[in-house]
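Would you mind keeping the following structure in view while I ask a few things?
In this view, the complex is presented without one of its protein chains, the others remaining in place.
Chain naming follows the written order as A, B and C, and within any one chain the residues start at number 1.
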Amino acid sequence: MLELTGVDVTVSGLKILDGVSMKVPAGSITGLIGPNGAGKTTAFNVVSGFVRANSGTVTFKGKSINHVKTHQLAKLGISRTLQAVGLFPTLTVLENVMLGATSRNKAGILSESLALPWVDKEQRVIRQKSVEILRRFTLDSVMDAMPGELPYPTQKKVALARALVSEPDLLLLDEPAGGVGAEEIRELSALLQQLTPECTVLLVEHHMELVMEVCDLIWVLDAGKIIASGTPAQIRSNQDVLTAYLGEAEVS
Amino acid sequence: MLHIHNLTVSYGQVVALSEVSLEAPRGCVTAVIGANGAGKSTLMRAVAGLIIPKSGQVTFDGSDLVGVATDERVRRGLVLVPEGRSTIAEFTIEENLRLGGLWRSRFHQRESIAGVFDLFPALAKRHKMLASTLSGGERQQLAIGRALMAEPTCLLLDEPSLGLAPLIVQQILELAQQLAIEKNLAILLVEQNAVTALRVARTGIVLNLGEVVLHGPAQQIAANKDLRHAYLGY
Amino acid sequence: MRSRLSSHAFICIGAWLVLMLVNNAIEPLMSYYLALVAMYATAMFGMVILVGLSGQVSLGNGAIMAVGAYVFALSYQHWNAVISMVLAGMAGVVFGLLLGIVGARLRGPYLAGLTLAFAVGIPAIANRFPSILGGEDGLKVPAPNTSIAEVIQAPTYDESSLDQFLTDPSSAGVAPDPTSTVQTFDTSPLDPGSFALEHWQASVAIAVACIVGFVALNLVRGRQGLAWRAVRDDPVAASVVGISPATTKVTAFVVSSLFAALAGGVFAQILSFVGPGAFGLKLSLALLVGVVLGGRTSLVGALIGAVIVVWLPELVGSLGNGWNDQVSNNVPNLVYGLLVVAVVVFAPSGITGLVTQLRSFRQR
Partner (left out) sequence: MNQFLDFSLGGIANGAVIALMALALVLVWRSSRVVNFAQVGQAMFTTFISLWIYEVSGSWLLALLIAICAGAILGLVVHLLVMKPVRRADASGAIIATFGVLIALQAAAGMIWGGDPKAFVPPVANSGLEFAGRIWPVSWYDLLIFAVTSVLVLALSYVFTRTSFGLAMRASALNPEVARISGVRVSRMLILGWAMAGSVGAIAGVLIAPSATLSPNSFDLLLVFAFTAAVIGGLDSLVGAVAFGVGTGLVLSLVTGYSDASNAPIVSLVLLVVILLMKPDGFFSQSKSRVV
């Protein structure tokens, strides 16, 4: 589904990613873990077009997406969440989710400016879809609320709903469990398992319980290099990973 | 050292903290744990003077802190390390550190910087580089280092583990314990990561929906299964 | 749910009919004020989109109005008013595109400063080419003469043709075609011959404002409006959901410039003259003041702002009575300045925002 081959990223003389090659198989939940500053977020940003690789290739469904701009990815079927939630504060929850389907819009600004009937219809369909997904996330009661009024874990759920409304083929999740409670993490874990295999998931996360539970495959990044990969069981017993990242106490 | 008595904070209609009382003695870590939205950060910000409580008292070193501005609290030795690795990205590491103790004499500043660099050798190596070049864990170290520049007697650590790798979390929390013992600091630690926090703390306080539901020795709380299920979710 | 097309068309045609009736019933002087309000409203609809929704504080729209006005005046020397308005609109789109491509890359204060330079620089161009643009003296825009009279003779008017015009994307997307403004003549109960110039100017201004208002309503209340607000709130998150921040910002410039240029064309007709003096920094500031006072993100706010900008000088002018000219001439600007500061400090969402706040307060 997604493949990075020999990706190098250098920012002001510092090598942040050093020949990173990794694969995200179709239909899997793949985890990317590693210490802070290892380059996880940078790897994510390379895939989503915020950062350009100095060398190496990123391919999605066999096609290179090295030079694709961030806003074009949604159209290709890649959707992502942001670490800082990134909801639009002056838009309602429903409007936020509706914008998630932007890539499905066909109407241009000319037909928009005349509010032609088919534009209207298209918008009603998107609205319907957004309401449905909010209902599925049991968020329909806060549909008209402003994101700022909601507790942080709920905001994260809205952001996830927004990422899913476009029905992506690949979902990039940036620390979905950061700052949310144990209850929500259980919910999240169940949801992720439901998503596959229709939707492939790439997950950056520090919450090891979640990663170990849901991931089919884990890549470990340290100091810009991939140091290990494998199933959760393999990662758990990998000595390099223990010293670089997990620490003895976490495993025991 | 630090006494909080019946502290109540509300945002408009919403009550974020309700009659919270606790104390943080010198020489040990006092951990405040609880799920998200329990009011932990609100507590820290109120103690630091960044938000004004509706009622209740905070006394530090025997004197009441009502009406004392944040910067004055810092000068008296009550220093907050806020959530989210707050450093000034456009400043060099050294400038970030100097900022923490600007009102002190140059001599004292130099001495404290040397002390921080002893504690965090990774920072010393790059003291002329911008803080934006640091990793998350190093930035957290820098934030703690900046707080130490003020020669605090009481340190407020707000979620130092947020977004950090398990290994770094362990190091940072162990450092907090070490600082409390070696420098005889009072450390009030707010954490979501209850397991690790209770491991380094002497006393634990469980906060739920703005109220203290439990107050006791950290080891007891960690051992209490029912409680863990009810409030900490593991 | 009624479709947006029909409800918005209903609002605009209704507003147009009411305003035309009012226009026919009032004194020529009042008609002149009405024309000014409609003209300012046209430009301020664009400011709501640019400043309010897309969050780009621009002082350039006064300069774009100058572009529209000059293009109208030049073209009017050869062709009729309709063609001239279309050309003015097209010029607005081109300049909006240019300004937008530079401006969309900039953060707040940089953009404000760039457009400030634009507002000061563009009118200065008129002085550089006195042979074409008339220098300080400007260009005359003759009152409607035979060429208009011929169009007035066009006998038929029916509402469906307006409707059809509105739904026809080919003609309206680029520049609302003001044919209908001329057609309005036939609905006038007055004999065209006795129709005062001010009434005619007002009917042009009203028609343009209604058409522009229709387009603005569709955009603001549609997905484009959401996209503008999204990019203003958080460009990174916007690009993640598939909205291009750059394109969206430029679009706001283009649309608001189109509106501004059309307003400029109308202004040229109201003044019967185009000169650099009328399009200075003051005009740009007035547009900004208007939308801020009315409410930055609301089209109704733009209407209120337009009324304030036209009426406030008259209203507070009388306050200065009894003082010398030196004082009374400056009273309106002093009030403007202080009002803007007060609104930004105490009611950032302007008069419309204040009204909604009061209403929700009473409901509690």
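Methods note: a contact is a pair of C-beta atoms (placed from the backbone, for glycine too) under 8 Å apart; a residue touches a chain by one contact, two chains touch by 3 or more.
Predicted model only: the values in this text are computed from it and were never measured.
Touch with the chain that is not drawn comes from one residue among C:30, C:112, C:300 or C:355, which is C:112. Of B:48, B:65, B:113 or B:189, it is B:48 that touches the chain left out of the display. When the omitted chain is restored, the residue from C:11, C:102 or C:355 that touches it is C:102. For chain C, the residues touching the chain absent from view are 51, 55, 57, 59, 102, 105-110, 112-114, 116-118, 120-122, 124-125, 127-128, 236, 281, 285, 288-289, 292, 296, 326-327, 329-334, 336-341, 344-345, 348. If you put the missing chain back, the residues of chain B touching it would be 48, 50, 69-71, 74-75, 79-80, 82, 86-91, 95, 98-103, 146, 149-150.
The rule we apply is simple: only the chains that are shown with their structure count from here on.
Distance between chain centres (mean CA atoms), chain A to chain C: 43 Å. Between chain B and chain C, the centres computed from C-alpha atoms are 54 Å apart. Averaged Cα coordinates give chain A a centre that lies 31 Å from the centre of chain B. The residues of chain A never reach two or more other chains; the list is empty. Those residues of chain C in touch with two or more other chains do not exist in this structure.
On chain B, the positions that touch chain A within their shared complex are 35-37, 133-138, 162-168, 170, 192, 196, 232-234. Against chain C, in their complex, chain A makes its touches with residues 48, 50, 69-75, 79-82, 86-91, 95, 98-100, 102-103, 105, 107, 109-117, 119-120, 123-124, 162, 166. Of all residues in chain A, those touching chain B in their complex are 12, 14, 34-38, 83, 151-153, 175, 178-183, 206, 208, 244-247, 249-250.
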